[in-house]
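One chain of protein is taken out of this complex; the other chains stay put.
Just so it is clear, A, B and C label the chains in written order, and each chain counts residues from 1 on its own.
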Amino acid sequence: MRFFSDNAAPAHPKVLEAIVAANRIDTAYDGDEWSRRLDGAFSDLFETEVRALWVTTGTAANCLALAALCPPYGGILCHKDAHIEVDEAGGPAFFSGGAKLILLDGPGAKVTPETVAAACDGIRKDVHQVQPAALSITNATEYGLVYRAAEVAALGALANERGLALHMDGARLANAIATTGASLADMTWRAGVAALSFGFVKNGGLNAECLILFRTELADEIAVRRKRAGHLLSKGRYLAAQLLAMLDGDLWLENARAANAAAQTLAKAAPKRLAYPVEANELFLNVSADEAERLRSLGFDFYDWGPGEIRLVTSWNQQGEDLDRLAAAIAAL
Amino acid sequence: MRFFSDNAAPAHPKVLEAIVAANRIDTAYDGDEWSRRLDGAFSDLFETEVRALWVTTGTAANCLALAALCPPYGGILCHKDAHIEVDEAGGPAFFSGGAKLILLDGPGAKVTPETVAAACDGIRKDVHQVQPAALSITNATEYGLVYRAAEVAALGALANERGLALHMDGARLANAIATTGASLADMTWRAGVAALSFGFVKNGGLNAECLILFRTELADEIAVRRKRAGHLLSKGRYLAAQLLAMLDGDLWLENARAANAAAQTLAKAAPKRLAYPVEANELFLNVSADEAERLRSLGFDFYDWGPGEIRLVTSWNQQGEDLDRLAAAIAAL
Amino acid sequence: MRFFSDNAAPAHPKVLEAIVAANRIDTAYDGDEWSRRLDGAFSDLFETEVRALWVTTGTAANCLALAALCPPYGGILCHKDAHIEVDEAGGPAFFSGGAKLILLDGPGAKVTPETVAAACDGIRKDVHQVQPAALSITNATEYGLVYRAAEVAALGALANERGLALHMDGARLANAIATTGASLADMTWRAGVAALSFGFVKNGGLNAECLILFRTELADEIAVRRKRAGHLLSKGRYLAAQLLAMLDGDLWLENARAANAAAQTLAKAAPKRLAYPVEANELFLNVSADEAERLRSLGFDFYDWGPGEIRLVTSWNQQGEDLDRLAAAIAAL
Partner (left out) sequence: MRFFSDNAAPAHPKVLEAIVAANRIDTAYDGDEWSRRLDGAFSDLFETEVRALWVTTGTAANCLALAALCPPYGGILCHKDAHIEVDEAGGPAFFSGGAKLILLDGPGAKVTPETVAAACDGIRKDVHQVQPAALSITNATEYGLVYRAAEVAALGALANERGLALHMDGARLANAIATTGASLADMTWRAGVAALSFGFVKNGGLNAECLILFRTELADEIAVRRKRAGHLLSKGRYLAAQLLAMLDGDLWLENARAANAAAQTLAKAAPKRLAYPVEANELFLNVSADEAERLRSLGFDFYDWGPGEIRLVTSWNQQGEDLDRLAAAIAAL
């Protein structure tokens, strides 16, 4: 019973059906009928005109966006625990041609206007020091916390004031939306977000993520960068069809709600062990090595996350007996 | 009726079935059971130990290989019509950090030991000029010609003598094998190929290509580069399963034979119009603008390829009535 | 007696004197009094407001300019014999993050509006092919030919029409000005040049070149790129002082005239052997290997330039007896 990552979950049946339905002759690359529907479908969803480009990974989405938002000689402010810093193998520097990640601190992988402003103020305005050009935040964060729309807006206002482009890594944005009930519009462009990596694979997709550009004038450049980075698939229709299936009937939201609910079930089993509030589909539990071993011996699979801490991630399809057994096992520790 | 690219063809049903069959919980990235079988499966196929990494595009396969084979300050010899030069948006320079493509001439996008040697000899051995470090050939070429195993071996011998790593872009290697009857081993590593971009998507795949490393010591570096370039999919099992399905029962070869046969059907319809011999699944026909228009008015779709020339590409699934109608239409021009 | 390169010549005594005179305490980097005078001095010289940044090599000047004028995913049109293509070790790709040099043909390393337009027209306007963003010309060319101001203006007009930024490699611009009598303004910004690498080292300088930006808004970015590339010297005053010395009393023009006159002396000795008209300070002579050997046995030093051809370059200080002896020796071949 795998609780170590939402990447381990299968694709939702409707996603698979959409791929099968797309299995016919059509134009190559992104000229097909599914790909051509993306801009419209996501513009409707976000209540504004956007450009929507499929890619196959969150790393690609993040790095393509950042490369367009930050020059090679610029800096990208982000949390020291951000995925782009910790888990993308230097991808932002690769795609941007050397841009520097300028690291911020703060609990739960959240940044605040104060930490951003302080970092900016600590940089001399000369050619010797890298000047920040962008700010990237992750929502939900790498520790399962959620920025409310007002928090994003406060960061967006500061970013605007400081001349920083605001990027959101939304690998688990669906979970944040499910938690807060905010509209996608309020959580993103109305709050000042310029570009969003909108995650679907962790949320029931197969291998399609979506890069959403609120600054639509960036789309042509990013389309070139996507091709140049080998991310323009020759049969893009199978990606576009997945995304459309996820939007259909708000499957993305339904899946996120299910994953979040599963996380709450576990959270309630051991409220005193939580290292962070559970606001999305990740739990960080204070658990000794012995206790972790006991859980594993019962067939549960998860990551250790530093000494005395484990991480559990729930997925769209993890309800029912397995979940209840894990909750009981945690409660019984 | 689309004859403009084998990218327009659907995926083979067995490929789809394999994806569906892989739709269950497993480890993320490339730790799953399908991905772990690739090295063995391709080692069997190539009769030697190889490392096999899935990627989603030929551009990614080519550029990851070249980045490992050529330093940022080196040069990659290739034909001026090579896909890496003409159709990858500068990807080789991006992935390698600035390596230079040094262009060779020659009919049908083929390079020869003579053109390679002449290019090398024309470069001063000093720090002012970019020194070649790799040679990349495409088999079948961008004009549908095929290198025989002996031709590759001659290039491999020269490459070895000149200190050049040999890369093969095998987007349509299956078609070349179907034509020549050579073994994959003879066509590649026995001929001196260090790394092969083995194409499956044009040949009935959905979105999985395979980078084959005969110099297995490169695999760890390339695995890092793959992640850094955003090409390590979080649910890699859906790619690996496709590749295994293509190997199963030599589906890759069967599909290529079908596409080649379709091309021969068309070639026989207008032997005098052929700009090049038809050795794989591409045809370049001397056809006036009026004639091209006539074919299009009958519902056939293809690319213009310079003045008075069109390109037709046949796919694994293009037999039967449509093909016969096109053959007849060409014959009737 | 060295005629193989104007780089072999010594620095002019006035340049040395200026360095000695600058040898006192001052602010570091480019904050000193000499560096701060450059913008004004060059603005006067070019009859318009420019930004002038010292660098130590023509390669740095060219590549910094091109990196600002062309995105990493763009193309730079230039002649196939251009210094940036042939003799800068891939520097343009390094500085720009992978921009592609798109090569033009034409006698004497000159490009024309026709060759530029044809190259642009041959590129599909899609994401698969690298789109040109800049045009770089060398004046005087690598074969000692000179673009007249009207020729530059014709290229500038085309560049503007095609959305290309125009860069001039002026390693020997002084010689071109000496030959044509054109004003620097007419030869550069009035003709549409956006950035100029203005050469001084080949013309009597010690180690200071100057990057002139007519699009002054590029200066801040390029100042950052200069630092990042390790080209912001900590004691820049010794570079700035050299440049000011070269401007003082138009020493740059006087030196170029002397070098050109020396070239004419040699050209007149063997008019029938000239592979190109002698319009600056380089001569390309049709000379057999035996004849070249004879000249060398008399103590003259020069480069072979392909079979049956040699290159002679004259410098600011090469008048008098040595020159006359070489002229006589050539005439006597």
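Definition applied: contacts are C-beta pairs under 8 Å (C-beta built on N, C-alpha and C of every residue); 3 or more make two chains touch, one makes a residue touch a chain.
Just so you know, these numbers come straight off a predicted model, no measurement behind them.
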Residue of B:Gly58, B:Gly97, B:Gly192 or B:Gly236 touching the missing chain in the full complex: B:Gly97
Contact with the hidden chain (one of C:Lys100, C:Lys202 or C:Arg273): C:Lys202
Of C:Pro10, C:Pro107 or C:Gly122, the one touching the omitted chain in the full complex: C:Pro10
Which residue of C:Ile19, C:Ala195 or C:Leu243 touches the chain not shown here: C:Ile19
Of C:Thr59, C:Thr179, C:Asn260 or C:Thr314, the one touching the omitted chain in the full complex: C:Thr59
Chain B residues touching the omitted chain (full complex): 71-73, 97-98, 127-128, 131, 221, 223-228, 232
Those residues of chain A which, in the complete complex, touch the missing chain: 72-73, 75, 86-90, 93-94, 97-100, 127-130
Touching residues (missing chain, whole complex) on chain C: 2, 4-5, 7-11, 16, 19-20, 23-29, 55-61, 63-64, 88-91, 94-95, 201-202, 206-207, 224, 227-235, 238-239
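To be clear about the criterion, only the chains that are shown with their structure count from here on.
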Whole-Å gap between the CA centroids of chain A and chain C: 50
Inter-chain centre distance, chain A versus chain B - centres from mean C-alpha coordinates, in Å: 34
Where chain A touches two or more other chains at once, by residue number: 224, 227-228, 232
